[in-house]
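Okay, so here's the structure we're looking at.
Only one protein chain is missing; all other protein chains are in place.
Let's look at subunit A:
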Amino acid sequence: MEPPQLGLIEQSFNSRYSNWAREALDELPDNFTITDPCISGHPIVFASRGFLKMSGYSRDQVVGRNGRMFQGPNTCRRSVMEIREAIREERGVEISLLNYRKDGTPFWMLFRMAPVFGKDEGRVIHFVAVQVPILRRRQRRRNGEGLCGEILSNSCRREVCSSSSVELAGVSAADSDCRVQAMEGSVWQHVDNYVFPKDCKPLDGFQLISFLQFALVLFTSLEIEEKCEASDTEKQLAATAISNVLSVLTHYSESTGRLVCEKRFGPSLVSSSLHISLGRIKQSFVLVDPHLPDIPIVYASDAFLRMTGYARNEVLGQNCRFLTGVDTDPSALHQIKQSIQAQQACSVRILHYRKDKSSFWNLLHISPVRNATGKIAYFVGVQIEEGSVDRHGLSPEMRQLSVVGSIKVAVRSSSMSYSIH
């Protein structure tokens, strides 16, 4: 995957903290990355020297990529889900995670992430993620049974013939440093004979059933927890590292005047989690709030800004009428107004004007959007410039409707949780 928008990524960092912050961050010994959730793909915008050394990648290979590049087949999906939810809810998380280096070797680390809020924006602008390798592996196991697992699994590996050991290591990478414990005169030797007869004769039905029953009992009680607990020291290291990084970032944001802080501050026009969900939608659209005076824009997508030539701060809080001009048909405007009052969807073809005064025919679709209370929270306006073509062959109407659908899901879901405003 090509790292997208490297210019945007540089900007993301420099405009907020200035270039000098990089030097300060480079002086920290910790492993960490800084990511920007507002850029498509949620890429890494900064990776510390320690992180690069730990992972085996060079800076170019990491900046612009998403953190999932370090995940692999044995990375726990539930842990990934927890991280994803923390991002969505714009809060911190601390969890053990299995990552993979460039050379493919897996390692456990304590992953601790914290949001960085823009003071004026009141929403998350970066996430800082610290990674502390968990040095002494600790697996939670029941006494004695863990040993069986080791014996059997290691014996299995010895006996299996043609598969490459690399493949096996891949499949059970987490077990790679288990050692076989010798046990004398025990039932395990007996098992060994059953399981690995030297001449590899097939077992008869009776032997099969008893082995099966034995093995099933064994395996269902093994309950090996495939997780790695970090020690208190490692947790302390993570906490300190986060604190170090946040201090540097806060300090340097003062120099640019675009302050950041660790806690959310001030009102935002839409909730942060909604803002993040809407960022996934690449088409041009705006959300307006019909409950506020003059029905202002509360969200505008990047594509809308590109299409119309305006900057975000020029459109937020404004009514959409700035798009109209001398030759805009008043009856189209009237139709829009009526639909909003009737709380219905409508499509109009309307002449709109960009910031540079050039005009374009806008195939505009407007629809009410409800939140989790069931009541209308916003209206969405989706713009398509007449004549633009979709590479999948979808008609403009269908493209617009898919945007409406995505937004309806986002608004409804983001307002469901009592903890999210």
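Quick note on the criterion: contacts are C-beta pairs under 8 Å (C-beta built on N, C-alpha and C of every residue); 3 or more make two chains touch, one makes a residue touch a chain; residues count from 1.
The rule is simple: contacts and distances are computed from a predicted model.
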Chain left out of the displayed complex - its UniProt protein name, from "Vacuolar ATPase assembly protein VMA22", "GDP-L-galactose phosphorylase 1", "GNB1L protein" or "Proteasome subunit beta": "GDP-L-galactose phosphorylase 1"
Touching residue (missing chain; options A:Leu6, A:Ala24, A:Val80 or A:Leu333): A:Val80
Option from A:Arg68, A:Arg321 or A:Lys337 whose C-beta touches the chain left out: A:Arg68
Candidates A:Ile39, A:Val130 or A:Ile340 - the one touching the absent chain: A:Ile39
Where the missing chain touches subunit A, by residue: 1, 37, 39-42, 66, 68-69, 71-73, 77-78, 80-82, 84-85, 87-88, 152-153, 156, 159-163, 167-168, 171-172, 195-197, 200, 202-205, 208, 211-212, 215-216, 219-220, 223-226, 276-277, 279-282, 345, 367, 369-370, 372-375, 392-395, 397-406, 408-410, 412-414, 416-418
